[in-house]
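A short worksheet on the structure shown next.
Each chain you see keeps its place in the complex, though not every chain is here.
Every chain is named by a letter (A, B and C) in the order it is written, and numbering of its residues begins at 1.
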Amino acid sequence: MKNKTDQTEIKKLRYTGIPTFMRTPYCPDFKDLDIALVGVPFDGGVTLRPGARFGPREIRNMSSFTRAIHHVTGFNPFDACRIGDIGDVPFSDIYHLENSHDEIRRFYEPLFAAEKIALTAGGDHSITYPIFQALQPKQPIGMVHIDAHTDTWDDNNGSKFNHGSPFRRAVEAKLLDPKRTIQIGIRGAQNSDEGWRYSLDNGMRVIFIEEFDRIGVEAVIAEARRVIGDGPAYLSLDVDGLDPIFTPGTGTPEIGGLTTRETLQLLRGLSGLDWISGDVVEVAPAYDPSGNTALVAATLMYEILCLLAERFR
Amino acid sequence: MKNKTDQTEIKKLRYTGIPTFMRTPYCPDFKDLDIALVGVPFDGGVTLRPGARFGPREIRNMSSFTRAIHHVTGFNPFDACRIGDIGDVPFSDIYHLENSHDEIRRFYEPLFAAEKIALTAGGDHSITYPIFQALQPKQPIGMVHIDAHTDTWDDNNGSKFNHGSPFRRAVEAKLLDPKRTIQIGIRGAQNSDEGWRYSLDNGMRVIFIEEFDRIGVEAVIAEARRVIGDGPAYLSLDVDGLDPIFTPGTGTPEIGGLTTRETLQLLRGLSGLDWISGDVVEVAPAYDPSGNTALVAATLMYEILCLLAERFR
Amino acid sequence: MKNKTDQTEIKKLRYTGIPTFMRTPYCPDFKDLDIALVGVPFDGGVTLRPGARFGPREIRNMSSFTRAIHHVTGFNPFDACRIGDIGDVPFSDIYHLENSHDEIRRFYEPLFAAEKIALTAGGDHSITYPIFQALQPKQPIGMVHIDAHTDTWDDNNGSKFNHGSPFRRAVEAKLLDPKRTIQIGIRGAQNSDEGWRYSLDNGMRVIFIEEFDRIGVEAVIAEARRVIGDGPAYLSLDVDGLDPIFTPGTGTPEIGGLTTRETLQLLRGLSGLDWISGDVVEVAPAYDPSGNTALVAATLMYEILCLLAERFR
């Protein structure tokens, strides 16, 4: 019983109550949790449209539309383990990218030190690097990375830590194993090919959307499972990996992306791997008054939550 | 000549004139009609977002964009029979769900007693139950039901007649034959599995979106035709069966649904069955300022109208 | 010290954290509070556009933009007393207006029995009647009522408890003293004059917008203070009292209403009266994607909070 999540609020009418992530209990003190839901309201690393600082707020809001029992598997993650919303990373410096990243890192360090699993709602994609730093993996980890961009560009616009670069930094810091990394949904013209080159030259498996289209979801799943293998892995989902008709509320939209049906199928195909944590990033609600971006993000968070909670089943 | 619909308004510029459904004649007195287009401006049965009371108004508005001759079949339903807009169900009590349902039932009873076919624009899905009551079929009828939800849940939030339950009530009342019922597009987590269980335990053919994806539209059509067979059947289309990118203006959106192309293909595949009436429900325009939801709903109504009008060809 | 509100969250960056009302502590157990902030997510009593069930959610969201120290008075209500968000009224029956009202009444009864002050975010205006019932005043109370409508109509559309009638019911039940009631901002054509007549015939002071325009805010304040006098009074603010350019997100908009500057000046002029509780109602966010309606509502809640908190200064 004590290993379950209190589902009282989840069962109430969905337009009522305080909007925590998926209406889980608000637990700023995470010690009794197995999985912590975290918000990182930060967009200081973007290159185009800011606004992802409001991502956690809006994802919490729309996540009250989600529910408990998965319709394909019948799995209820809230019955399997203790899941709670631990609130947002607080910031005392939002005007210097590296300082903000330090604050993110320091927030996550005790969480990971206590061996909790974190499911994060961003925030722009630059936040994944300080999360990786806090993870302090003994060995570089693997990653399934769904995105329109490889995010392996180098220094530009004044920082080498902006949202186009986290995974290059992570490889350099030996936090991420490029050979156990797969990037899915990549597309869109660029003014330089250095990011694509970096990923490929370092052994990442890059599935551009054209290959995705050609080989189909099942083959992509197989490829992802092959790349990740048995080791620990992180799941990072940038909502711009999907087509902007599904997730217009994002900072760097690229037409021609994944559908929600493909993304759901893909995520479900990743069941059983050694997931250590994950995130959903780049929700910038101002660009989507309809709220659909956040509904998609919240539903995908629920799917990832099911993957993360499997180990407690 | 007298068996045709007056198409004067249909041929005018589409932004002009009084917006009846598909610019058909306004005929509050339905006696000279073969098929009556009806609005049920009611959302007193919803569990999440209200607003479908404005569905008929907005579907009428956008239905002026539709036209007469089907581009695949060349069929013009308005040449085949007399079709008119008979207006909206009037309500004298909107604050007690069962009373409102009684008013719906009483509106449809003389229509069906006169052996008219009704094509209804909702309104929330709870309205289909009183329509079935008014139909008073000699034997339980069959149904093709396109929706994200099975709508076979039991009592909740204070009524067993809300929009999550009409088809459970219809089976109980021997109005609907679960063995001749197929539910297509079902998906999304739930806090209880009782609705899914009820459908399956009572013999309904439930095609979750994952099966739909796997077997494809043609196989689904074949399955629907097998389930429905030769007997009379009703076609009920909840716009949340489609993905919310197509129909964001709805009360209970679930990501990962049908596309319009799949839905159009599916509907056309149902030609030649014994359709006795149908509906398009759950259009809540406030959630879609673009009007696309209503344009989709109006276009799907036109497709269903073609199915209903075939018997007059 | 213990008579202050914990302002930790209030001082954080305004886009971060869990959105309780004005970022006050979440206190489902109200026993340590002086003033309880309450949401009533209910719109089952409307006559036109529903959606106010999402009012509390969205007001909470935008209320994180508000802050502590009043710029005119220098007063900080959070320093004066203990203020907290006690969550939403839960509903087990949303399909029968009177049953829902009973649930509202029962939620407020222990709160008022414990002599707490309630500041409510609606919900449609029908909710004020069960709040009045829960107040169980020894004598009929006074009221300042800002609204486009007198809400003193009788039975219509199936219930005499809908949002056009709460104050007629309250007078009949001897909960409200019409002679100590002033209604401000009334306007808009009607299909019957019975509501206006009822207010006037029973001695309410009705200030139509035209009189408001003619005599000015200061005279209206003087008149309100004269009508209310020394006795206990309730402050009920329907956001449709303001012009729909300020508060488009509402169910029954009437053009030509109060401006925010007039409303702020009016509220501040009501300082020092014996306020026992108050509400801000009829925020239906779906009709205002900009969020301004909720920002106005949240800011007006803060102003009313200052009035309610004065007694603790």
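Basically, a contact is a pair of C-beta atoms (placed from the backbone, for glycine too) under 8 Å apart; a residue touches a chain by one contact, two chains touch by 3 or more.
All values derive from a computational prediction rather than experimental measurement.
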Chains shown: 3; total copies of the one sequence in the complete assembly of this file come to 6
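To be clear about the criterion, only the chains that are shown with their structure count from here on.
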Cα centroid separation, subunit B vs subunit C, in Å, comes to 40
Multi-chain touching residues of subunit C, meaning two or more other chains, are 53-54, 91, 94, 289
Within their complex, subunit C touches subunit B through residues 43-45, 49-51, 53-54, 91-97, 99-100, 157-159, 161-162, 286-287, 289
Seen from subunit C, its contact residues with subunit A in the complex are 12-13, 15-20, 26, 39, 41, 53-54, 56-57, 60-61, 85, 87-91, 94, 289-290
The answer for subunit A against subunit B in the complex is residues 7, 10-11, 13-15, 65-72, 74, 245-246, 260-261, 264-265, 289-290, 292, 295-296, 299, 302
